[in-house]
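Mind having a look at this structure? Questions to follow.
Heads up, one of the protein chains got dropped from this complex, but the rest are sitting where they should.
Chain lettering (A, B and C) follows the sequence in which the chains are written, and residue indices restart at 1 in each chain.
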Amino acid sequence: MMKSKIRFAQGNEVCVEAALYAGLNFFAGYPITPSTEIAEHMAYKLPRRGGTFIQMEDEIASMSAIIGASLTGQKVMTATSGPGFSLMQESLGYAIMTEIPCVIVNVQRGGPSTGLPTNVSQGDVFQAKWGTHGDYAIIALTASNHQDMFQITVDAFNLAETYRTPVVLLFDEVVGHMRERFFMPDEGDIQIVDRLKTAIKEGIDYHPYLPRDDGRLPMSDFGGIHRFNVTGLFHDMWGFPTNNPKIVDGLIHHLIDKIMNSTYEIARYKEYYLDDATRIIISYGSAARSALHVVENRRKKGERIGLLELQTLWPFPFNIIRNKCSHARYVVVVEMNMGQVVQLVKMSVERPDRVFLANRVDGVFITPTDIRNILRIVEGKGV
Amino acid sequence: MMKSKIRFAQGNEVCVEAALYAGLNFFAGYPITPSTEIAEHMAYKLPRRGGTFIQMEDEIASMSAIIGASLTGQKVMTATSGPGFSLMQESLGYAIMTEIPCVIVNVQRGGPSTGLPTNVSQGDVFQAKWGTHGDYAIIALTASNHQDMFQITVDAFNLAETYRTPVVLLFDEVVGHMRERFFMPDEGDIQIVDRLKTAIKEGIDYHPYLPRDDGRLPMSDFGGIHRFNVTGLFHDMWGFPTNNPKIVDGLIHHLIDKIMNSTYEIARYKEYYLDDATRIIISYGSAARSALHVVENRRKKGERIGLLELQTLWPFPFNIIRNKCSHARYVVVVEMNMGQVVQLVKMSVERPDRVFLANRVDGVFITPTDIRNILRIVEGKGV
Amino acid sequence: MMKSKIRFAQGNEVCVEAALYAGLNFFAGYPITPSTEIAEHMAYKLPRRGGTFIQMEDEIASMSAIIGASLTGQKVMTATSGPGFSLMQESLGYAIMTEIPCVIVNVQRGGPSTGLPTNVSQGDVFQAKWGTHGDYAIIALTASNHQDMFQITVDAFNLAETYRTPVVLLFDEVVGHMRERFFMPDEGDIQIVDRLKTAIKEGIDYHPYLPRDDGRLPMSDFGGIHRFNVTGLFHDMWGFPTNNPKIVDGLIHHLIDKIMNSTYEIARYKEYYLDDATRIIISYGSAARSALHVVENRRKKGERIGLLELQTLWPFPFNIIRNKCSHARYVVVVEMNMGQVVQLVKMSVERPDRVFLANRVDGVFITPTDIRNILRIVEGKGV
Partner (left out) sequence: MMKSKIRFAQGNEVCVEAALYAGLNFFAGYPITPSTEIAEHMAYKLPRRGGTFIQMEDEIASMSAIIGASLTGQKVMTATSGPGFSLMQESLGYAIMTEIPCVIVNVQRGGPSTGLPTNVSQGDVFQAKWGTHGDYAIIALTASNHQDMFQITVDAFNLAETYRTPVVLLFDEVVGHMRERFFMPDEGDIQIVDRLKTAIKEGIDYHPYLPRDDGRLPMSDFGGIHRFNVTGLFHDMWGFPTNNPKIVDGLIHHLIDKIMNSTYEIARYKEYYLDDATRIIISYGSAARSALHVVENRRKKGERIGLLELQTLWPFPFNIIRNKCSHARYVVVVEMNMGQVVQLVKMSVERPDRVFLANRVDGVFITPTDIRNILRIVEGKGV
């Protein structure tokens, strides 16, 4: 399919390569385990391509810096882990409200608080959706291996531009730190979505928040030919603050609908043996590696079991899961937290009492054996 | 019932009176609409009672200050609104992990971002549970009127001490700014829970994180007779960092179970006409005022409709709702956001397809007429 | 399929073309918006084909004229709108009781009373069934586009002859006034049912109300070889008045059963994506155009939603709807009135509390956006 060169690298490094491939030209960050290697590699590579790398004093500053840079027309990213992601929540809300394209990588570690810096976790899934105040929609993606990580990272930049929105890359410590082979695509192998610039000429009235017929908002670079207002307050089509109920209602629905109405287009997932599966495992990120191992082993024994690996976590693909699981006798969600995606799967399906959780919350990577032990219980066979 | 003096006050002022009644002696904060009057009244009253009021440079500092003060044995509180609450998320996680009693008031306004500073919203319910990274449990309370606000604020301090945990008071702009009558209880009318201090003597080994038989952790004041370690990392019974899987697993379960296993004890709610109700409205905060108006009007016309007003939002009382709604033909959740508690109610009941949302998201207070219009559609009567 | 010529015409003109195609040779009417163009086109075309067009002094006279003409062996029609249809109710009952084949077009406009002459409504559905006094059955058909309008109009004439009954064509202002393409069938493309004349010879005893074995009553033309009695009173097989309870009971059951027992044969409807649909929209007339738009858009996003478009409104196809909707999670009826067909659908299905109404009653055509907004509430997503 794609012309490629074989590489052997750490996940965090793959993320850097993909960001550069996608056109990143501005990165601001503050190092924190287990995401630090992203900043490290970026500090080396980005300036050599003419881009800007800046280490800020903290995560709030990092988030603010990429918002500003994006407004000037740059493709931007920051990378952090749990505590840093919590610090970014207030400015993340600002980027959502002002519709600034940007990519935020959260290489998850054990939480809450400083928690388990060097151990794996998938505990920030709900925070990615509900971490800042108020109602909104967001895009959050993940991947279980380096090849997918490359593709999903490029996708993140493309989606950020398409929907003028922050996109969160919810990787985890195992995928971030693990080293494995991947194929480096050549230029042009993956399509890149560039910034949609406005076609309005200088001196002509530019409405930065007046959607086109297709719902998209073209941008004009700060410092360019148009002057316009940007505010975290509810605003009208010129960007000026308003509390007019009709405009407020329109803006909140616009911010949410532009993403929720595209759930189907944004949904990325991989299917393994689902066609005739009566038992379905749903997983994501590094946990999906163990889940796939279990499924392949059982298939060899003739069991009708399949795996649905989610790559898009938000907007959550409720309908897709309902459809895929409509004939399942049971569904087991494999994740490394106290049960987050499992709650969403329960909300998706007809019979939530047939959805179970196979998890691990002690900082140790969940193994095929862990999953098998829980499947025994689900199947009524006890420990 | 309670000996009392009638007062006429703004909700934010009631919150201050209740905090003082509950024994507050340290307040740190940064003003933000619509919570500012809490800081204002506190700045006047707290020092006159010998307590400490300090205005910090921002919300992160405010949260850090009350955490430190609480460790020295003070009853502490901060107050903010949406954007400030987002800024507090990282240190809130620290307080959860270190089990520091503290009360955080979030007088909700329209979000995301700076949003609608002077308008009402109830959009931060999910953030209160999922705003910081990782898995955890938290207590969050609300109220719809000044009398309840007083009681619930005192409860917040009591629960913070009982469970050694941050407690969030999720008020909203309408309740916070509205003025109405309330009865000021006399000293002793409401029972106050004081800090559980350790009985361990000086020089004897003090394990700050070794639960007693009842699961509670007595504290020792910082600067007092015991020296001990406090960290946001996963830690053992002495407070020293560890990534021992068994201890990690034990601590994460301890942090969550101490609250989730007490859901029934923590649950505060009010019932109106539920006994024979076949149609149930669930609401909370100021929205419950309009909901009650609708219920009382329909009752007069012979309709078997009732209201369940939630005061405890977290831990969410799933079982109580399932039981109360078991005979309901439909359940309508009235709230001022894009649908948060309604999702939890759907997860609670047997028939989620009979749960509907009556909401308003334009910054305008939801009225009985708004609710009635949505009830028409729910009842199959169209517009 | 059918040999055809493409035409571009107004709905009311299509109705005229179809009536002529079906063999109409007598039309009496009084102009009233929005049905007037039917009379206009008919006044031009019918005489040129050798038929009779007569403008009467009012709607009562129009109805009486077509009853008389039908008795002489003509295929007859009148056309009116709301207020005119109300004036026809007494003589419509006469045609029902005397079993006179005739077609009455009601191009619905906003009511009650003179209401909204130039605006759309679907408010006369129940009147078509219950507008005249006493118990009876009637056939009422509708259509959402010009091609169907042609077919349904021809059907109306065929059913009137088959069941010796008035048939109501319940069109609406939007379909009546809208212009769009349709294919004009050639002669013979659609089968025409002609008047069932009696085979009884002159001088032999003719019982005009003695049903044949198949339940049908052959007719003899007034002014022809048989003399017989016609009365609006309950009557025996010769047409003479009686209040003999056994004959009364027999006649009332005959009038109702001849139609109700053929519900399945008379039922006309169109299905879109119903096979695997778990969410079903039911609509009819012009409203079904917006409903179809919503369904097709949602299908593209992977939603299992389907449309059942009703063309036969009376006799109402209760069983067909029960069967089609047996697996539906919800059913939404889209119509432009305060909720008429929705009541019948509620009576059809197992779970009436899962049937909702998406409507509009302000004279404005219901749009896909209107429907989507109500679907949001039905799905528990609020406004």
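To be clear about the criterion, a contact is a pair of C-beta atoms (placed from the backbone, for glycine too) under 8 Å apart; a residue touches a chain by one contact, two chains touch by 3 or more.
Because the structure is a prediction, the values reported are computed rather than measured.
Asker: What are the shown chains in contact with the chain that isn't displayed?
Answerer: Within the full complex, the chain not displayed touches B, C.
Asker: For a quick check of understanding: of C:G51, C:G110 or C:G176, which residue touches the chain that isn't displayed?
Answerer: Hidden-chain contact among the options goes to C:G110.
Asker: Of C:G82, C:G285 or C:G380, which one is in contact with the hidden chain?
Answerer: If we include the chain that is not displayed, C:G82 is the one touching it.
Asker: Among C:A43, C:M56, C:I190 or C:I252, which one touches the chain that has been omitted from the display?
Answerer: Spelled out, the listed residue whose C-beta touches the missing chain is C:I252.
Asker: Can you name the residues of chain C that touch the chain not displayed here?
Answerer: Missing-chain contacts on chain C: residues 82-83, 85-87, 89-90, 93-94, 96-98, 106, 108, 110-119, 121, 123-124, 126-127, 129-136, 231-234, 243, 245-246, 248-249, 252-253, 255-256, 337-338, 340, 343, 346-347, 352, 361-364.
Asker: Please output the residues of chain B touching the missing chain, sorted low to high.
Answerer: Output for chain B: 300-304, 383.
By our rule, only the chains that are shown with their structure count from here on.
Asker: Starting at chain B, how many touch steps does it take at minimum to reach chain C?
Answerer: Minimum step count, chain B to chain C: 1.
Asker: Select the chain at the greatest separation from chain B, using centres from the mean of Cα atoms.
Answerer: C
Asker: For the two copies chain A and chain C, what is the rotation angle that overlays their Cα atoms, in steps of 5 degrees?
Answerer: Fitting chain A to chain C on C-alpha atoms yields 95 degrees.
Asker: If more than half of the interface residue numbers appear on both sides, call it same; otherwise different. Which is it for chain A and chain B?
Answerer: Same residues, largely: of all residue numbers at this interface, over half are found in both copies.
Asker: Can you compute the centre-to-centre distance for chain A and chain C, using the mean CA position of each chain? Integer Å is fine.
Answerer: Averaging C-alpha atoms per chain gives centres 55 Å apart.
Asker: Distance between chain A and chain B based on Cα centroids, please, to the nearest Å.
Answerer: Comparing mean C-alpha positions, chain B is 30 Å from chain A.
Asker: Counting only residues that touch at least two other chains, what does the list for chain C look like?
Answerer: Counting only residues that touch two or more other chains, chain C contributes 383.
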